[in-house]
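Here is the structure we will look at.
With one protein chain removed, the remaining protein chains of the complex are shown where they sit.
Up next, subunit A:
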Amino acid sequence: MNFADLNWQEMMDATVATLQMLIFSGLFTIILGLPLGILLYLWGRSNSIVIRVIYSVLSFVVNILRSVPFIILMVALIPFSKAVVGTSIGVLGTIPPLVIGAAPFFARLVETALREVDRGVIEAAQGMGASTNQIVMRVLLPEARPGLLAGVTITLVTLVSYTAMSGMVGGGGLGDLAIRYGYYRYEKEVMIISVVLMVILVQLLQMAGDRLVRHFTRK
């Protein structure tokens, strides 16, 4: 093996591309998935039959999006990406499928984290005259913070592996590099370095996430 001939510039570009995809898709996943998760939680425990029906439909859609393999979702969403961001390739073009793939997953994690909040605390807030909005903002989100942060960590790690697949539709990034050079052109060195970089990235994310969760856990 010869690491001396590696194109470090390309390596660098791929790393930056991966980080860009991760940051932007992560951001939009949270922006979309958090309210969706809150709605799933609220609607799932509503007494109104109409809302229960809406919940079932929403829950069904979320499950479908979660069960479609990401690689297929990505291809299926090419027209959607073109419509939203004007392109379906490169860092920009992969963000819509990444978000559509990860947001429902994150929403479920949010819903689960919120369900963990002590029912009694919510009841106490209701007893103090808190509105639903106040209960979400001042009780549910702060109380579920460790669970939510753990959910963000899991989602970001999942997004790292999703970005690796986006090479299939011209997404770029480390995963793309590993497949194109390492797998198709037998340049094992590129593949090894790319994979090592991704492993480091995942480790860092997980460590940071765990540390935050620990910091905010008060139980």
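Methods note: a residue touches a chain if its C-beta (ideal position, glycine included) is under 8 Å from a C-beta of that chain, and two chains touch if they have at least 3 such contacts; residues count from 1.
Here is the rule we go by: contacts and distances are computed from a predicted model.
With the options "Methionine ABC transporter ATP-binding protein", "3-oxoacyl-ACP reductase", "PqqA peptide cyclase" or "NADH-quinone oxidoreductase subunit N" in hand, the undepicted chain maps to the protein name "Methionine ABC transporter ATP-binding protein" (source: UniProt). Residue in contact with the omitted chain (choice from A:Phe3, A:Phe60, A:Tyr183 or A:Phe216): A:Phe216.
When the missing chain is restored to the complex, the residue among A:Ser59, A:Thr112 or A:Gln134 that touches it is A:Gln134. Only one residue from A:Ile23, A:Val75 or A:Ala124 touches the chain missing from this view: A:Ala124. For subunit A, the residues touching the absent chain in the complete assembly are 118, 120-121, 123-131, 134, 138-139, 142-143, 145, 216, 218-219.
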